[in-house]
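As you look at this complex, bear in mind that one protein chain is not there, while each of the others sits in place.
Residue numbering begins at 1 within each chain, and the chains themselves are lettered A and B in the order written.
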Amino acid sequence: MSNATASSTTDPGTDTTNVADRDKARRWREGGSEPLLRVRDLRVTFQRQGAEPFEAVQGVSFDVHPGQTVGLVGESGCGKSVTSLAIMGLLPERGNKVSGTVDYEGTNLLELSDQQMRDKRGKDIAMVFQDPLSSLNPVIPIGLQVTEVLERHRGMSRKAATPVARELLDRVGIPDPDRRLRDYPHQLSGGMRQRALIAIALACQPRLLIADEPTTALDVTIQAQILALLKELVEETGTALVMITHDLGVVAGLCDEVNVLYGGRIVERGDRHDLFAQPRHPYTNGLLASIPRMDAPRGQRLVPIPGSVSDNLPWTSACAFAPRCSQPIEVCTQKMPELEEHHQRALRCFNPVEVSR
Amino acid sequence: MLRFIVRRLVQMVGVLVVLSLLLFLWLRSLPGGTVSAILGERATPQSRAAMEAQFGLDQPIWVQYGKFVGRVLQGDFGPSTSVLPGTDALTIFFQRLPATIELSFFAMLIAIALGIPLGYFAARRRASLLDNASVIFSLVGIAIPVFFLAFLLKYVFAIKLGWLPVSGRQSGDVDATRVTGFFVIDGLITREFDASWDALKHLVLPSIALASIPFAVIFRITRASVLDVLDEDYIRTAESKGLTNRVIRGRHILRNAMLPVTTTIGLQIGALLAGAVLTERVFSFGGLGEALALSFERRDYPVLQVLILAAAAIYVLVNLLVDIMYAVIDPRVRTR
């Protein structure tokens, strides 16, 4: 726990490089293992009656290897949550179009029937949501909300599942689990509820866990605890984790690889340490510059990113970020930059930030 | 939980006390008052004074109220003046109660059995043909005057087509033994199944007419409430667990959506007597509703007192039951 607290309050950019971590990341990328999840050219378009179709996700591709923790970072509306819901098959039935491929161990999830997807959800792929109070059913006890997953996917009886549920609650650090099994969500504290949600998600030992802003709705002190718990659990069980967040502090403490999204597209990708040490995209750079740093000289001002998402240009004919960029050049408003891979990094920018060292 | 019930009971007693006061004042202000109602055109100043003294109407108003409450608590409302002249008003009430309970039961059965499933499926397939059709159907149910619907059903199915009996609770040629006053149950108890069947046929049209409003209201609340629940995060969580449709529907959607529906059903049961006044009148059904309509028309104040007080008491009691029921199904109320 103290470990996580430290990583989220100390500066993420300072060189606390853990050599073992870095080696692990390289191994994944250099083809040591097949990716567990391979997302290719994922597009999600929302169509509403009487409104222009809106493409929330515009061709996102990334890999998640077994046991790896991958971050999807960006501000509200960048398409990160829609991406996760599309992977889970949880987008509303009507009013949207999903294309591309989402390969999970070689099966394209987007082609599965509703029933086949139901068999995967909660068993192979699980999800933790943002607001733990509204994400738990208010009128049934916590215990049943845990055991129903075990009953569904492991074919256990209610009776057999109860001790397992008790153990799960204990494992995620909920004190007095016997009592909590009978409690209702409103009787638990915010942190406790999020722990319960994590217990539910991990009940069937999924190979992939998607966490959508799991700490945003929590108190600052609780946030660190929950992050530490998540980190501990995924390391212990070898579960791969896709972490969706707007908070670079969360990423710094947790993720092996980071994808930065802007306007529905990935603009930069890299190993956590490389990315924090040497951001190349002006957006990533701006995000880092707007975080207060403990080691910054006294009196140095924080630099916010000017403007908002509503200033975006369409990606089809420009760089969407150009109007807010600190260093735009002429070409930025004329055509779209492609995502180019080099040296285990990927970057979508005509005029990247200079390498300082 | 117990404290909650006790608190609600105390509140209920308060409401009843205020109601009795209002009822008393209401009876006193009815045009002509009790005396002229009884004496009618024959009233002379002497007979009027004599009767006022007999009823204690010459005493101060609070004494009269005290006596009124005393009589109400003893169940002494006096004899009926015109609905069934001479018969004790409370006796009339108990004679007619089973008919109205029977009718209300079948009406609510129809309303719930139709309203909740239709509301659920309309919400699940929002803006579909089924949704639009059932929404319009329910709005027509609200817009059509109950007594006219009763007339319409009677005209088409009883008079023109002759499929069902025109009025009453039992055909004249059926000789049934009375046990409980619930005709359908009586037939089952005494094994006079034809009498049961006959009573059921008499119930069809009135219950449909009476069900129209509760059906429309229950349908609309169910639909709105399921739509609300479908938007909740915990439904997404349930989906993310890969639960079967059956479990999601029963345990997650309906269990939550039923909370407001329960309240509505309670309110509708309480309000059923109002609809019964109209429906029973059209079908000469012989229940409390018909008695109420007749006692208003014929100014039978003793019967009116019993019925109005009973209607309010039933309404208040049903609401109490609904609150308790709500606490049972919503842990947030129960464990507060």
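As a convention for this text, contacts are C-beta pairs under 8 Å (C-beta built on N, C-alpha and C of every residue); 3 or more make two chains touch, one makes a residue touch a chain.
Just so we're on the same page, contacts and distances are computed from a predicted model.
Peer 1: Can you match the unshown chain of the complex to its UniProt protein name from these: "ABC transporter permease", "RNA polymerase sigma factor", "Protein lplB" or "Aminomethyltransferase"?
Peer 2: Going by UniProt, the chain not displayed is called "ABC transporter permease".
Peer 1: Considering the whole complex, which of B:V72, B:I101 or B:I144 touches the chain not shown?
Peer 2: B:I144
Peer 1: Among B:S29, B:Q46 or B:Q74, which residue is in contact with the omitted chain in the full complex?
Peer 2: B:S29
Peer 1: Take the complete complex as the reference. Which residues in subunit B touch the chain that isn't displayed?
Peer 2: 14-15, 18-19, 22, 26, 29-32, 139-140, 142-148, 151-152, 155, 159, 228, 231, 270-275, 277-278, 281, 292-293, 296-297, 308, 311-312, 315-316, 319
Throughout what follows, only the chains that are shown with their structure count from here on.
Peer 1: When the centre of a chain is set as the mean of its C-alpha atoms, what distance in Å lies between subunit A and subunit B?
Peer 2: Centre-to-centre distance between subunit A and subunit B: 55 Å.
Peer 1: For the complex, give me every residue of subunit B touching subunit A.
Peer 2: 232-234, 236-244, 247, 251-252, 255-256, 259, 329-332, 335
Peer 1: Quick check: in the complex, which residue numbers of subunit A touch subunit B?
Peer 2: 88, 90, 117-123, 126-127, 129, 131, 134-141, 144, 148-149, 152-153, 184, 186-187, 197, 200-201
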